[in-house]
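Here it is: the structure, laid out below.
Missing here: one protein chain of the complex. Every other protein chain is in place.
Entry: chain A
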Amino acid sequence: MANAGNEVAFKKETVSKLLTRSFKEDKTKVSSDAVILVAELLKVFVEEATRRAVKQADSEDCDTIDIEHFEKILPQLLLDF
């Protein structure tokens, strides 16, 4: 089951559209490789967020990851990224 995480990924098309939306200049383009990397980066971000929230829940002896756990780890997560 630990390998299940490897199959889930952000779709290239989604990431590409997300990036293009945020560009200030119309003429800025993204290469295919860059899109793949950003998709991977986002995936790592989500995994890191989740695992840190899990750890926080662990430290509070909770079986359920609540939003408070996520809120507690969020500041450091944003600084780290």
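The rule is simple: a contact is a pair of C-beta atoms (placed from the backbone, for glycine too) under 8 Å apart; a residue touches a chain by one contact, two chains touch by 3 or more; residues count from 1.
FYI, contacts and distances are computed from a predicted model.
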The complex's invisible chain, by UniProt name, from "DNA-directed RNA polymerase III subunit RPC3", "Ubiquinone biosynthesis protein COQ4 homolog, mitochondrial", "Distal membrane-arm assembly complex protein 2" or "Centromere protein S": "Centromere protein S"
Name every residue on chain A in touch with the hidden partner chain. 1-2, 4-5, 8-11, 14-15, 17-25, 28, 30, 34, 38, 41-43, 45-47, 49-51, 53-54, 57, 63-67, 69-71, 74, 78, 81
